[in-house]
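To start, the structure under review is shown below, and the notes come after it.
All protein chains but one are shown at their positions in the complex.
For subunit A:
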Amino acid sequence: MAYETLLKPIQIGNLTIRNRVVSTAHAEVCATEGGMTTDRYVRYYEEKAKGGCGLCICGGSSPVSIDSPQQWWSSVSIATDEIVPHFRNLSEAVHRHGGKIMIQITHMGRRSRWDGFNWPHLLSPSGIREPVHRATCKTIEEEEIHRVIDDFAQAARRVKEGGLDGIELSAVHQHLIDQFWSPRVNKRTDQWGGSFENRMRFGMEVLKAVRAEVGDDFCVGMRICGDEFHPDGLGHEDMKQIAAWYDATGMLDFFGVVGSGCDTHDTLANVIPNMSYPPEPFLHLAGGIREVVSVPVIHAQNIKDPTQANRILEGGHVDLVGMTRAHIADPHLIAKIKAGEPDRIRQCVGANYCIDRQYQGLDVLCIQNAATSREYMGLPHEIERSDGPPRRVVVVGGGPGGMEAARVAAERGHSVTLFEIEPQLGGQITIAARAPSRDQIAGITRWYEMELARLGVDLKLGTRADDAMIRDLQPNVVILANGGNSFTDQVPEWGATDGLAVSSWDILRGTVEPGRNVLVYDTTCEFAGMSVADYLASHGAQVEIVTDDTKPGVAVGGTTFPTYYRSLYEKSVVMTGDLGLQKVYREGESLVALLENEYTGEQEERVIDQVVIENGVRPDETLYYALKPRSRNHGQLDLEAFYAARPQPCLAHDEGDYALFRIGDCVSPRNTHAAIYDALRLCKDL
């Protein structure tokens, strides 16, 4: 049987997990300010359980103490008894579908922010500042140590009372337990620091207290890292020693292993490997831990494909695979395998939109699946067929918004025609995928291509749709998702119209050859600027990327800018902030770019042979205004209905002219998720 190993049940402690797939602990960023779960939270996990996930570990970094703030990322707080009835809702919802659910509990110690809510003094073994959160902290006192140990035990009790199936103690990502472990940050000379045994003591006392509280028949595991990847941090052999030490107590039912520490920007990027990483880059570390422990080992990190997961398990490297982002992209992953439709799985592409939002304290969303974490709003993962009249739907534009609109409309049972000017689907995704180490983003398009073929959408590729062509099809609904153009002509002095500057799209598409000495001027500081600089540099160009913002790449999320920086610094790309591009002019064989400092007004020049502008997208509105006059709704969205994901009132009937809507970048430039979300909430009731 295919996926036999992946679907093999396993016993963890007294708990039977129905398969080997785990949604590992991550922050959902959707609890209340007081740290209570919400309907959204419950429905998010219920969807995974419905979709067949074996075990969900919810509540990444859910704190046990009130001086470990959780409000910054709207996490669950287990510091009060109030949480218990909420947990009951949660566990019931997951159990109803045969799933199991645990929660990660922790004290974050110094790894947080102090400047809000209760304005706490953060705790740490030796008061050493944490760089990623720019967090200062106090040195923890003996009394506080005992209080926190007791907080862990009380939190464990609340989890058990709430009907959840277990807890995972977080001793990873430099939380309080592993802050005590690490000689880098634990400089204590009392019984809580110094020798190995002393450094282990805090975690050991936590484990003993928790086990004493919950008894023997409740699942307790621990998540650790496999190697901190710091020269002065805990190495793999240290971690094996630590794992064996705790395992020897017999009090743990499982280990979760994460490769890499996490308290610098660079190591943080390892923890949630983006698309630039190879598959399962740190499996060997988890395998190393498994060699020295006697209980099942869970490992996540870039395991996105069920075949890959099955191979890892068959190889005996670990006992369970974490497929967390894989489940954010498609919570019905297991159900699709079991339905014999593994090709229908919407596979995570490692864009890390989810985690990068989380690090900004924003709710976790998927770049390509707008229904994830919006189950509570009624946004569906499986689109139901409409019981209304079949409609003729025309979609213009084969980018993410257009593909999603076509998919959802076709799933509703309508006959859909999609026009795309390029010979292939994908829109800006196709351009983005041309950059080094960014090719996997095309996985978004690949899934849509397969779905649209399966659904029989009539694809008119390489076709520029005009209003006559569209009206000839006598559509009931027209959806414009035709994006726009690279906005290089915002400032005439940049010289784009005179051929002095080219766009980032020109370079990435390959329509313009990379120069030898190139200035990239990037106003957005997002992926596109970084990508085009990386592309140029990897084609041998000497590149300087300049922005009028504070630093190039500053708008790229926390798990991706480090991988860009690694690549750009390695290729000696110069990154310069605070300079605005005033003018480009030709001087002999060369070009001169005139730059002006944002704060001093001081001007400087660069002599180069190519200027590449990244200034976002200018919407293409021509077709919209051609179609608008005849449309029955004058092109207007009913925003109240739209935002509430309710049906558009003008679609209550099919009489008269077509209804016209536009979504995505052809209205104003936003991002992939925004375009897909527009399409889904508009079309789900079509």
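In this section, contacts are C-beta pairs under 8 Å (C-beta built on N, C-alpha and C of every residue); 3 or more make two chains touch, one makes a residue touch a chain; residues count from 1.
Heads up, the rule we're going with is that contacts and distances are computed from a predicted model.
From the set "Fe-S oxidoreductase", "Purine-binding chemotaxis protein CheW", "Formate hydrogenlyase subunit 4" or "ABC transporter permease", the protein name that UniProt assigns to the chain left out of the figure is "Fe-S oxidoreductase". One of A:N19, A:S91, A:S260 or A:N274 touches the chain omitted from the figure, and that residue is A:N19.
Residue A:G378 is the one among A:G378, A:P436 or A:G635 that touches the chain not shown. Take subunit A: the residues that touch the chain left off the picture are 1-4, 7-9, 16-19, 30, 32-34, 36-43, 46, 86, 89, 93, 96-99, 337-340, 376-378.
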